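Heads up, one of the protein chains got dropped from this complex, but the rest are sitting where they should.
The chains carry the letters A and B, assigned in the order they are written, with residues numbered from 1 in each.
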Amino acid sequence: MTQGTPFNVPFLAVAALIGIAFYIILSQRNLIKLVMGLSILASGVNLFLITLGYREGGVAPIYTHAPAGVMVLPVPQALTLTSIVIAVACLALMLSMVIHIYRHTGSTDSEKSRIMKG
Amino acid sequence: MMSKIVRTMASLLILFALIYGLYIIMHGHLTPGGGFQGGAVVASGVALLIVAFGSDNIHKSLKEHHLSILESSGALIFIGLAFGGLAIVFFYNFLVGSSIFGHIPPSGPNTGDIWTAGVIPFMNIAVGLKVLAGLSAILLVMALATTVMEVEE
Partner (left out) sequence: MRKIAIAVSLSIFIAFLIATAFLIHPFGYPPSEMDDYIIENTQSETGANNAVTAVVFDYRGFDTLGEATILFTAVTGVVMLFRAKKKREK
């Protein structure tokens, strides 16, 4: 690796975020914590897409009053835009389902209540 | 409902939030932003109103089925614009070169012309309407449901 940052540090940050998210999803039983884990996973995916498209010394791919220089890749940024909105919508849906489960069973533990036992 | 100071400042700041969100939606093809971001800004203004005035008072004037109609109309405009280019291919930009938003900017960095980009400004408006109404409906419904739960307990 002769160019760029040593050891690909941004990709290691992505790996750390996704690893933390999967640890939370696998080990926790509280539904709120599971939703937090999924939200961290979405953040990790967004960070991965943005770091994937970054170009050394690049400017935003917008031509209005653009400074000179190369431009970063636009397609990963567009995918990130889509991903953020999907993450927000799914977060709202998951949280409302957790609220309903809490009202029905009286707890947010996914293994205590009989209904949630798969 | 919060104190009078918060309510006064919220009713002032909602104007700026609305104007900023609509600016981001309208200039989506020239500056950073677009339908999604502008809609999220306007929805955050609605969140400010819900926090300041309480969800019951907001629900008197902002019903969720009205927001649902707004969201569906945004989706229909979007799909209609997508079908408009069907003579060439789905999602073809059929307004480039015509008289409506049809200018083609000089290549390279320029100062920005609002009459460019064909169907993209219309799609920005449609998607902005959709995201605005959708996120506002989610916020309003969840705020209403959680206040009902507080009263019960």
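In this text, a residue touches a chain if its C-beta (ideal position, glycine included) is under 8 Å from a C-beta of that chain, and two chains touch if they have at least 3 such contacts.
Quick caveat, the model's predicted, so the values are computed rather than measured.
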Practice problem: Considering the whole complex rather than only what is displayed, give the residues of subunit A touching the chain that is not shown. | Solution: 1, 3-5, 7-12, 14-15, 18-19, 22-23, 26-27, 51-57, 61-64, 71, 73-75, 77-79, 81-82, 85-86, 89-90, 92-93, 96-97, 100, 103
Quiz item: Given the full complex, what residues of subunit B touch the hidden partner chain?
Solution: 28-32, 34, 64, 68, 71-72, 75, 78-79, 82, 90-91, 93, 96, 101-108, 110, 112, 116-120, 123-124, 127, 130-131, 134, 137-138, 141-142, 144-145, 148
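By definition in this document, only the chains that are shown with their structure count from here on.
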Quiz prompt | Inter-centroid spacing, subunit B versus subunit A (mean Cα positions, whole Å) | solution = 23
Quiz prompt | In the complex with subunit B, residue positions of subunit A that touch it | solution = 60, 62-68, 81, 84-85, 88-89, 92, 95-96, 99, 103
Quiz item: How about subunit B: which of its residues touch subunit A in the complex?
Solution: 30-32, 34, 36-37, 40, 105, 108-112, 131, 134-135, 138, 141-142, 145-146, 149
